[in-house]
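Sharing a structure below in structure tokens format, with a few things to ask.
Omission of a single protein chain aside, the complex is shown with its protein chains in their original locations.
Up next, chain A:
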Amino acid sequence: MLVSLNWLKQYVNIDGIEPAELAEKITRSGIEVDAVIDRSQGMTNVVVGHVVSKEKHPDADKLNVCQVEVGVGDVRQIICGAPNVAAGQKVIVALPGARLPGGVKIKKAKMRGVESNGMICSLQELGVEGRTVPKAYADGIYVLPEDAVPGSDALELVGLRDIVLELGLTPNRSDALSMLGVAYEVAAILSDEVKLPEINYPTTAESAESYIKVSTAASDLNPLYAAKVVKNVKIAESPLWLQHYLMAAGIRPHNNVVDITNYILMEYGQPLHAFDYNSLNSNEIVVRLANEGEKIVTLDNQERTLNSHNLVITNGKEPVAVAGVMGGANSEVTSDTTTVVIEAAYFDGFSVRRTSKELGLRSDSSARFEKGVDPNRVLLAAERAAQLLSDLAGGEVLQGTVLVDQLDKTPTRVVVSPDFINARLGMKISLEEMLSILHRLQFDVEAANGLLIIDAPTRRQDINIEEDIVEEIARLYGYDEIPMTLPEGMGNVGGLTPYQAKRRVVRNVMEGAGLLQAVTYSLTSDELAQKFALKVEDTTKLLMPMSEERTTLRQSLIPHLIEAASYNVARKADSVALYEVGSVFLGKTSEELPYEEEHLAIVLTGKWVDNAWQGEKRNVDFFVAKGIVVALFDKLGLSDRVSFEKGSVDGLHPGQTATVLLDGEKVGVIGGLHPTERKKADLKETYVAELNLYAIINATTEALVYSPVPRFPEISRDIALELDRSKAAGEIERVIRGAGAKLLKEVKVFDVYEGEKIEAGKKSVAFSLTYFDPERTLTDEEVTNAHNKVLKALAESGAEVR
């Protein structure tokens, strides 16, 4: 909403208050002022000129050499390229030295050898938005009225000596979609009165009813329809002041009739529509729901196809307007119009909103109906229109208003106690103070039995409940006055849930291992949605995606982490180590929502150890990734319950993929990226892992109880085994552990060898076994016995001891 202060002054006294200060007051008490716009934009040396003569430029077809009088006896030669410049016109002249918007500086100049001492201006050159400039002047200079005095301030004359407040209105404050609404707000802030327009005009003996009948077949959507008839209207330009007000409000002036309806739209917030009576081709107006598929060409010359819940205004036969949204071209006011029917109506907001959405047609009218217009201003607006058509368009208003009216215009009553208001605010505002604020707002209020009985004016559709009154009191009393307290104790302990606490541990482990936390998008492409997924289930897709990259919710975190790795490598990162904790979206629950499972994923590529000057450099490998995963399980107390086996996932290296099992159930995967995937992502050896964090964190562990620090020595024995290359060391380890029984405390791989010194297809794996008894020192014999059992089990399993 653009509020011209020149216009606003017509209703409320704002003299003596700086626009910036007024804006601040309005913002602090309820409506955000987004901008304070000086329409003159600091322009100087812009004056009225009289084009004394116009001649063709000798060397340029499109230029004219004009002699322009810009003061008594002060005639200057100015070159002008505008097609509409003519001798005898009063025009806007920017003199040398003038500064125009956009940093334009006017200087004396020669144009094709001819001297020019200034510029004749269009409104656009003065910073007026092109879409608000009257069509006649849209492509050329602006022509001033004949009585303009050469040399006088042209900005004043074109309404640019004005300040406009741009209001950022929230949907509840539709009352401020009108100049009067803003005036009431300002008056409440400044403790002032609102001057309402006085309405009186002569009428003819003929009655409006003799011209037109009105009926509505949908009174729930259209409880009030009023029509005024004005004849002998002379279509012309509106007076300048009216045009300037409209332009300041962002509306393009057309002709006096259309401008008057727009003026009242802005003044009262009540949309009006003017029909050309003769082209209605009927003497009745019938409001009804459209027939399915019925068509209308709207004022913007677009054919619209309607459906059966769109409300239309008809001439009894065909639609002449889409109710509350836009008029029809068939009944448009033109330069030939003489008799005008003015419509002032109340249309249901929901219905208008739906229709305007369906037609993709939003207008100043629909914006107001959607949010609800003031029921008590509909008829007033019709009267105001009649008055202005009489005053400004020479119209003769026919007697009476043709009306169907079932609209409830009673104000909403809110009863609230001052104590409630103070309790909600945590304040002690006196009853007198509250009454004073409510009076400033022009709310009807009565204090009785410790209660405030309030009838809020119907323009304030947002006032319905006690809390609304709390807000009105608070905002005008001043939010700065509210003290600062903290909620009184409720015995809450608060704190993280065990899950949340463990999730923080997970992050700490990842960061301790040297990984950076990434955050990537939940939405991904169809193609990537299920890639690398631990579990592939039905996907969740957007109804109307904005792009192909973001259509579907992901089932694995790995694809976006790989993208992040590529991004970093492409920017010369020699090492990338990222982790992410985020949800994946699987199938559907009983609530019709996908099952959201929190996962952890990591991606590693490039150098892992880089200690250049000491010659230690090592690239990341599978076992770095596995080491991080193992550290996590260890930290969560699950190292005895986790196991790894050879696995397979599309997109991962078939020889470098491990399934991670917790208590024998699959909870994750670790693997090297498949060479073809690496190529696609432009990555070298890259390792990823993804774990079902939800399952892992929810695996509960026992309370931690210390075990005594060993007092007796541990005894180690080593075993070197020759195995098939494909034999899993983990399997051998299980055999050893199984046979070693309770004296065997630890089994460690300490060497793996493949190469020349061993038969092809074989590998040597060396284990170190630690025997220990917490109660005593083991004898050599006991250790040997235990160890022999291990050797025997190994032999039985086919492993060859070297």
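In this text, a contact is a pair of C-beta atoms (placed from the backbone, for glycine too) under 8 Å apart; a residue touches a chain by one contact, two chains touch by 3 or more; residues count from 1.
Assume contacts and distances are computed from a predicted model.
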Name under which UniProt lists the unshown chain, selected from "ABC transporter permease", "Protein FixC", "Sulfate/thiosulfate import ATP-binding protein CysA" or "Phenylalanine--tRNA ligase alpha subunit": "Phenylalanine--tRNA ligase alpha subunit"
Which of A:264, A:311, A:434 or A:576 contacts the chain that the document leaves out: A:576
Among A:614, A:700 or A:726, the residue in touch with the chain that has been omitted: A:614
Which residue of A:215, A:338, A:442 or A:522 touches the chain not shown here: A:522
Of A:217, A:236 or A:423, the one touching the omitted chain in the full complex: A:423
Chain A, residues in touch with the chain not shown (by the definition above): 27-32, 170-173, 349-350, 353-354, 370-371, 423-427, 465, 467-468, 470-471, 474-475, 479-480, 482-490, 492-497, 500, 504, 507, 510-523, 540-544, 546, 550, 553, 564, 567-568, 571, 573, 576-579, 582-583, 585, 591-594, 596, 608-611, 613-614, 616
